[in-house]
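Here's a structure for you.
Of the protein chains in this complex, all but one are displayed in their positions.
In order of appearance the chains are A and B, and numbering begins at 1 in each one.
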Amino acid sequence: MAKYVTQRIIYMIITLFLIASFTFFLMKIIPGTPFTKADKLSETQLAIMKEKYGLDDPVPVQYANYMMNLVKGDLGVSFQFDNVGVTEIIVKSFGPSAQLGFQAIIFGTIFGIILGVLAALKQNTWVDYGSTFIAVLGKSIPSFVFAGLMQYYLGVKLGWFPVAFWRGPEYTILPTIALAMFPLATAARFVRTEMIEVLESDYIVLAKAKGASWFDIAFKHALRNALIPVVTVLGPLVVSLMTGSLVIEKIFGIPGIGEQFVKSIQVNDYPVIMGTTLLFAALFVVVILIVDLLYGVIDPRIRLAGGKK
Amino acid sequence: MKKSKYLLLLSLSLVVSMFLAACGGGDKGKDDDKAADKGGKSAQEIRMLESTAIPAMDSVKASDTVSFTTMNNVMEGLYRLDPNQEVVPGMADGEPTVSDDGLTYTFKIRDAKWSNGDPVTANDFVYAWKKAMDPATASEYGPYMMEGKIKGAAEIIAAAAEKKDVDLNTLGVKALDEKTLEVALEKPIPYIKSLMAFPTFYPQNQKFVEEQGDKYAQKAENLIFNGPFVLSDWDGSTDSEWSYIKNKDYWDADTVKLEKVQWNVLKDPQAQANAFETGEVDITGKLSSDVVPQYEGDERLVKWLEPTLAWLKMNQKDNKALQNPDIRKAIAQAINKQDYVDGVLNNGSIVANYAVPNEFVKNEETGKDFRDINGNKLLPYNVDAAKKAWKKGLAALGTDTVELRYLTDDTETAKKTAEYIKSQLETNLKGIKISVESVPFSVRIDRQNKQDYDLQLALWGPDYLDPMTFSDLWVTGSGNNKMSYSNPKYDKLIKDAQTTLAQSPVERYKALAEAERILLEEDAAIAPIYQRSSNVLVSEKVKNFTYHLVGPEYSFKWTSVK
Partner (left out) sequence: MENEKIPQEMFSPVEMDATKSEQISKPSLNYWQDAWLRVRKNKGAIVSIIILAILIIMAIVGPNITGHGYADQNLKHNNLPPRIPVLENISWLPFDGELTRKNGDTYNAYKVKHVDEYYWLGTDSLGRDIFTRLWKGTQVSLYIAFLAAAIDMIIGVLYGAISGFVGGRTDNFMQRITEILIGIPNLVVVILMIIVLKPGILSITIALTITGWVGMARVVRAQVLKLKSQEYVLAARTLGLSNGKIIGKHLVPNLAGVIIINTMFTIPNAIFFEAFLSFIGLGLQPPHASLGTLIDDGFKVLQLYPYQMIIPAIVISLIMICFNMVADGLRDALDPKMRD
């Protein structure tokens, strides 16, 4: 086990290095200028600005410089904000996004699993159809529409929740629900499919024959085996939720990293693009490792490559 | 084995939750504080919305309206703009003395204090201006605002570009004594006072700035203020909430009624309107044209004409068709602008048949609007004229089809505009084919600088109150021309206005108006489309809401709560 994990961590570092390199060169091919007032600057001024930020060097030199600094833990300074370190930007904007994403994934998965299990147990009844309907709705309404409608009806018309901003727990409710629809629908659909399959298998039939209660059958025996694909799908979803949603953050005025990232791509803020990419990538590889480890925990039949003994 | 797996699962979830607690925890305390602030609000407080955070608070580095607006309220230059868009003294004590040739101005600095107790001195201005020109600062707006205006600026930029040593002392700004500032100009500038109200020309306290070093202007506590308010609760460029608190030490503190202005960032215009509806904010940001019609006839909707023009730039470089003035005239006259502003924009924007905006500047001698000279009739919509010119142009080119790329931004309005203009041109001009390319702003600017476009929809807003901020764009080889337009007659008129006519306002306006006529009527160098209108929702309780036409957007010095 330990050997397997160490090996994976070494791979992770190589993966991150490759991602950083690819992104760096891709980013440099994107046309555009990082200077927001470039429409008002003269050629000479632009040249001075480029030199100041080291953008007049050949790309390989810039790449070498960036990698050297990266090893030292220096992510550089943002172009769009005056003299603000990339690390600071990321740390500040990641907090709200991560909190929201985590809440959404917890809320979404729990309700999704419950819906999925109920649908599987009561297959082809109104419970099943109802749960399918909710899941399809969760998938088929774009998040900006869902968020906008909730803001208008629950916030403005009914006044139940604050309309926007990021000031405390009650402010997180609407964005959490809006964000949770997707994992909820995903979990519900996958759990239903898997559960139906598992419920047919011999050991469940045996459990039934032994007279186990439906609760025990569903949650103790069947669910564990139904979770494999759910974990696989939800793993990367955790990352994409925690790394923020441009749409939700924009509509609810949340100072998160999703908006920050899209904006930095649009204004060619190279250091922020790189820093954020590295954070996302690191989260991804860590989550994927966790998912692989979870397979073994959830399903005893799966053995990890390194742990065969 | 089984047990250890559960242990692993348990520890994993523990790690994740601890990590998240650490992430969210820090912000929580702060959020609660802010929520508490909100609860105990005083009567003289208003809540505002902004669409982005403040990118920079160092006056010489800022280059955007949010930063300029903030500075305008927490700092002060020699002059500032009042609710009637007139220039009134700020740090300057009364009128400056001017030399006979109009090239040297001497300003007296009034008795005013920084928020740390230091007096505001002439040296604060000298220090800030030199800092703005210092290549090490890498200011975008400093050189842009000073080049060709302040003596010595152009030479400093040229030297910096060639990587020679730069002598900042050659810049035409001097402190004659503690309270006297002398400014030397390249050429007479009739609009100098309005220029001095621009944040790039604000003072900075040398001692404080040098003490703070790299940290200067990074957070509210790394700043000192000399304006009507002080900036508070601002945690740097990434902060989405901040507030202005009344500055007790401001020289005109008696005029300032508001105790506090609370700001929040909210980007989505519909969400802004929603927050306004529930009373969470008192004034929204500028609304998009999708939201405005919802409030048609509502008294809370405040509407004003901005001096910002949208026009089609027609790139003559390497494009045979666009080099032909008849083709350009045909394009400019084939677009029904009235239908466009009524049907598509529908937010109070007006048709522009001109290249210098309406309700922007008045002649200082006669008090008449610049637009009174040429009116709103240069290059108007006229299908017949357009078709005639088109035929003539095509005949001269010896072809019957013209394909043009239309470069534009990727915003909603820009895209809709593109669809409309494409359809108008293709309907009215036989044989034209427009392919729309909507790209992010930074890409559009990059392509403009490389002159890699045929038609481009661009917006231009002024930087100071004078027609020149629009007129000098089209001079041969100007940094903003970027479409290879060149007409010696035009260049001469602008040159005259900048030099020989600089001190006779009436003739100067005539020359600029004639230049505008040549630009549009004779050459059809650009196709003006519309002049933009701003719309914000303002709660009934707000008195004296003050907006501006150039530089900063709002002033709160005179605003109060009923």
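Note that a residue touches a chain if its C-beta (ideal position, glycine included) is under 8 Å from a C-beta of that chain, and two chains touch if they have at least 3 such contacts.
Please read all numbers here as calculations on a predicted model, not as lab measurements.
Residue-wise, the contact with the chain that is not shown comes from B:436, picked out of B:305, B:436, B:518 or B:561. Check A:5, A:19, A:77 or A:154 against the missing chain and you find that the one touching it is A:19.
Of the listed positions B:167, B:318 or B:412, the one in contact with the omitted chain in the full complex is B:412.
Touch with the chain that is not drawn comes from one residue among A:130, A:168 or A:236, which is A:236.
Listed residues A:70, A:105, A:163 or A:265: the one in touch with the omitted chain is A:265.
Interface residues of chain B with the unshown chain, by the touch rule above, are 270, 288, 290, 293-294, 336, 339-340, 342-344, 409-412, 415-416, 418-420, 422-423, 436-440, 443. Where chain A meets the chain that is not shown, the touching residues are 11, 14-16, 18-19, 22-23, 26-27, 29-31, 132-133, 135-137, 139-142, 144-145, 148, 152, 186, 189-190, 193-194, 196-197, 200-201, 228-229, 231-233, 236, 246-247, 261-262, 265-266, 273, 276-277, 280-281, 284-285, 288, 295, 299, 301-303, 305.
Basically, only the chains that are shown with their structure count from here on.
If each chain is reduced to the centroid of its CA atoms, chain A and chain B end up 37 Å from each other.
Within the complex formed with chain A, the chain B residues making contact are 2, 5-6, 8-9, 12, 16, 20, 23-24, 26-28, 31-32, 34-35, 38, 53, 55-58, 61-64, 135, 138, 140-141, 143-144, 147, 157-158, 160-161, 163, 214, 217-218, 235-241, 264-268, 270-271, 274-275, 277-278, 280, 440-443, 445-449, 458, 479-480. Considering their complex, residues 31-49, 51-53, 78, 80-84, 88-89, 92-96, 98-99, 102, 148, 151-152, 155-156, 159, 162-168, 250-253, 255, 259-260, 266-268, 290, 293-294, 296-297, 300 of chain A touch chain B.
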